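All protein chains of the complex are present and in place, except for one that has been dropped.
To keep things simple, chains are lettered A, B and C as they appear, and every chain counts its residues starting from 1.
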Amino acid sequence: MKLKMGLIGGGAGSFIGKVHHMAALLDNRIELVCGAFSHDPERSKQSGKDYLLRDDRVYGSYAEMIRTEKKLPGNQRMDFVSIVTPNNLHFDPARLALNSGFHVICDKPVTFSLQEAIELERTVRETGLIFALTHTYTGYPMVKEARHIVRSGRLGEIRKILVEYPQGWLSEPVEKTGNKQAVWRMDPAQAGISCTMGDVGTHAANLAEYITGLTITQVCADLTAFVPGRLLDDDGSVLLRFNNGAKGVLTASQICTGEENALMIRIYGEHGGLEWHQMEPNTLLLKWPDRSMEVMRTGAGKLSEAASAHTRVPAGHPEGYIEAFSNIYRNFADAVIRFKDSRQPDPVFDFPGIQEGVRGMLFLEKVVESSSGSKKWVDL
Amino acid sequence: MKLKMGLIGGGAGSFIGKVHHMAALLDNRIELVCGAFSHDPERSKQSGKDYLLRDDRVYGSYAEMIRTEKKLPGNQRMDFVSIVTPNNLHFDPARLALNSGFHVICDKPVTFSLQEAIELERTVRETGLIFALTHTYTGYPMVKEARHIVRSGRLGEIRKILVEYPQGWLSEPVEKTGNKQAVWRMDPAQAGISCTMGDVGTHAANLAEYITGLTITQVCADLTAFVPGRLLDDDGSVLLRFNNGAKGVLTASQICTGEENALMIRIYGEHGGLEWHQMEPNTLLLKWPDRSMEVMRTGAGKLSEAASAHTRVPAGHPEGYIEAFSNIYRNFADAVIRFKDSRQPDPVFDFPGIQEGVRGMLFLEKVVESSSGSKKWVDL
Amino acid sequence: MKLKMGLIGGGAGSFIGKVHHMAALLDNRIELVCGAFSHDPERSKQSGKDYLLRDDRVYGSYAEMIRTEKKLPGNQRMDFVSIVTPNNLHFDPARLALNSGFHVICDKPVTFSLQEAIELERTVRETGLIFALTHTYTGYPMVKEARHIVRSGRLGEIRKILVEYPQGWLSEPVEKTGNKQAVWRMDPAQAGISCTMGDVGTHAANLAEYITGLTITQVCADLTAFVPGRLLDDDGSVLLRFNNGAKGVLTASQICTGEENALMIRIYGEHGGLEWHQMEPNTLLLKWPDRSMEVMRTGAGKLSEAASAHTRVPAGHPEGYIEAFSNIYRNFADAVIRFKDSRQPDPVFDFPGIQEGVRGMLFLEKVVESSSGSKKWVDL
Partner (left out) sequence: MKLKMGLIGGGAGSFIGKVHHMAALLDNRIELVCGAFSHDPERSKQSGKDYLLRDDRVYGSYAEMIRTEKKLPGNQRMDFVSIVTPNNLHFDPARLALNSGFHVICDKPVTFSLQEAIELERTVRETGLIFALTHTYTGYPMVKEARHIVRSGRLGEIRKILVEYPQGWLSEPVEKTGNKQAVWRMDPAQAGISCTMGDVGTHAANLAEYITGLTITQVCADLTAFVPGRLLDDDGSVLLRFNNGAKGVLTASQICTGEENALMIRIYGEHGGLEWHQMEPNTLLLKWPDRSMEVMRTGAGKLSEAASAHTRVPAGHPEGYIEAFSNIYRNFADAVIRFKDSRQPDPVFDFPGIQEGVRGMLFLEKVVESSSGSKKWVDL
């Protein structure tokens, strides 16, 4: 049985909507049955055709979609919504969907503000429904492996975490020349208190906490808007302190001219270190003080169950971003199916949820506070 | 409208069947409607469930499937078959499908023998239907770019081509310990006259001809079965001569212990060179005598229409093997849809077909002949 | 004519003494004529034999050496001293040598304290003699090229500088198990106020300022001694602000388990970025927003005069650490020879001097102050 998905956002010109759709389709466990692609009904209809939807399942607003779908027979109506709108349009549809009995998968950052995130956490808890947040990068097999290795203790107590997410696409004021992705990210009314730190910095913070199981307890940040006229940051660096005494640095930037999407993390413990690059995602480097560096590879050698369960093809057949994204969808779908059967989610098929969303918004709020203040350390 | 696919082969234990299925689904233009997954009807039924098919569309043989589907109403019956069986089971279903009016997409090598390939070419020509051969690696954006660059003349006249496809998974006799993939590949009755040169060597030869537009005219080969007891080659190297006077080397091996799937090609012309590695598929290196090497990247900078048309996500979001495979399916589907509309295929959305299949079988036959003879050069 | 060198330090067990010697010899412009290798005359004599020196040119103290050599005839006595002792033994011999008319080349950090550095700067100025500081990494051809590129304006105004110097060799308390290099570096009486930030952090800061021509104006630091019992830092991260408004991060660590000597810098300007890794020193990456990354290589293509003048062999014949070190010695020797001829140093053959030494000590003092205080930014 395939789960039925309704898409909120993702109309013409959207990059991330199409990615969500491909990610949902890949494993043949989800089908798109309806969508509210735009608040302009005409444009929504047009986008619905691109998605090969029947006209009567394309809506002019998320509210109409949720209300209408709710009334459909159980074998027709959508099972969950996928929310791919700008940050300011996550909270309302998510809450309405949950309160209407639909599970939710939502792009990050989870909401516009920390306050919204905390409220949404309450709604998730009260409804008991499944909520997934697409911190895509945690879906890569080698990220799962990294997490397994750190948590198994092979690296010893963690001391130092270097995580960075440099991009270059905002090194020029493309928001002034019609780049739709840039326009809303640089608009405080749509993006919130931060552009870059919210857009990519939260991915980096999530990755560090996901792999290590540690939590960031203090930040000392310096955010900048390098391109003249910007109201939100296009660059930032943060000194980090973790709950076990580990230290770290997080750098997120969208003005690192010439960089593509170079999320990278290095983690050093007493006994060893690891390194992972999103742009070469099937490789995980393990470093040791007294013997050769090991190059772990997706699908090769002896990997953890966590890594194997998120691998689709044999070693040397590169798995990429869409597959990582599909892993989030696949695991979310698995949890939804188990929910229908009144079963608990399988911990092997994990995915980020509302807690990660709240952590991300807390991180963001404290980083912005730190950057604008004169106090050295701000507690999370 | 989605095209309807029938799958031949791809039952439990098949790796490549699932890959074909994912590749077909990704772009929401194809749906699987039926299958003949095994010649054992019970096992076929079981596999049908894994694919979420209705029982009445799961068949006990390809012949039954083709015969039955042909009788279904046009809005229900499959549009094409996808053939993912061992080499000895390509020709018969392909010919039957074509002669029954179904388009065909088929795994490589195209047939069991050159003779079959030539016959199939005739059938394709006579029926006028669409036939695609899944030389997957030609589906990568940077392979398209490489082809564009060579054909644009930027490298000058091509002189030297080094193509290699080392794998290591047959360095031990895994065919004796139940590896299903190895069993049929090492069985002359199923694989034909060659294991490694057919399985991966034909990919390498195809890649060289695809990118350069040249044809191999002479070969001098040395094939080996290193693992005792094997009837077919597990390794081979071939000196190549091309129709423009270029020279080359093709190495294909499955006993390069520790190698994953390391298809790689380097092409040198009078004015420049290029290098592409399948395991880092989003990077294309351009080398020049008097200036810096250029690192071209999927989705970044100024790329050809050919590359852009085969790219799904922005630069730095790795696209992998499944996406390359999907490009073959997407382009095949595009040609089928155009066929229905009596339109010609769009050359931007190219894919390997029966001619490439015949070339591959010719290459294979001549390489085997060369290896077993004392003549230095064998003409193709 | 070869210049005559006297070595201070570098006895048995010293790593860096032998490196200085090789670096001095490589270009046939310098010969070692005398040394004070240890304050133990017997051990000094023994080391003298390893260096193939005559007994009468091996001294029991640097003071004896300087005093005695001064009295030798001009065609016999040393021209300069090379100081390779621990930090606390730089200032006195350097000052004595200068005041005795000998030029000085000295390992870094230049002195034990900022105060000493400032005093030494005065002595250098007053004597007018040549003083070189072995910030080795500025001797690499591709570092010269990077500097040339930044200063030529090709990257536009610089915005972001990421420099890091991770090592792993102090991840265990090797100073307790007899590692001579570790013992003095972790002893405040010999090393000064910092271990890691002085040992490698100053290299990183120097590299950033050298390449960009910018100066660090503010720091916000977090230093740590992770290994229990240490009195000095074995790790640190620093947020940086530069005089033109650029921001940066400097990470220096010796507890990044498994890292070798991974000095690396990335610099991003309005129009492009660059990246250089000490462990692959012959490669310089240039990144652009709208075209392919360029891989510049020592000896290949069109390089600046600055790079070419520091290259010894054709492209593809790797030049390494010793060659970079030799470039410092070669350029220092060139300046000494010009001094003898009353000529100015040639700016193409540049080398770090006492100003860089003072900058390094200032950086170090402010970083330590920042780390121990609650103020967010400390001015340099």
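The rule we apply is simple: a contact is a pair of C-beta atoms (placed from the backbone, for glycine too) under 8 Å apart; a residue touches a chain by one contact, two chains touch by 3 or more.
None of these values were measured; they are calculated from a predicted model.
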item	value
Among B:266, B:330 or B:359, the residue in touch with the chain that has been omitted	B:266
Touch criterion as defined above, residue of C:14, C:38 or C:167 at the omitted chain	C:167
Contacting the left-out chain in the complete assembly, out of A:75, A:152, A:177 or A:292	A:292
Missing-partner contacts on subunit B, residue numbers	155, 159-160, 162, 164, 166, 168-169, 171-172, 220, 222, 224, 226, 235, 237, 239, 241, 247-249, 251, 253, 255-259, 266, 268-273, 286-289, 293, 373-376
Residue ranges of subunit A at the interface with the undisplayed chain	286, 288, 290-297, 300-302
Missing-chain contacts mapped onto subunit C	1-2, 15, 18-19, 21-22, 25-28, 32, 51-52, 167, 169, 259-262, 278-281, 297, 299-300, 312-323
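Note that only the chains that are shown with their structure count from here on.
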item	value
Taking each chain's C-alpha mean as its centre, the one farthest from subunit C	B
Self-contact between copies subunit B and subunit C, residue sets same or different by half	same
Chain closest to the middle, measuring from C-alpha centroids that were averaged per chain	A
Averaged-CA centre spacing for the pair subunit B and subunit A, given as whole angstrom	34
Separation of mean Cα positions, subunit C and subunit B [Å, integer]	55
For subunit C, residues contacting two or more additional chains	286, 288, 293
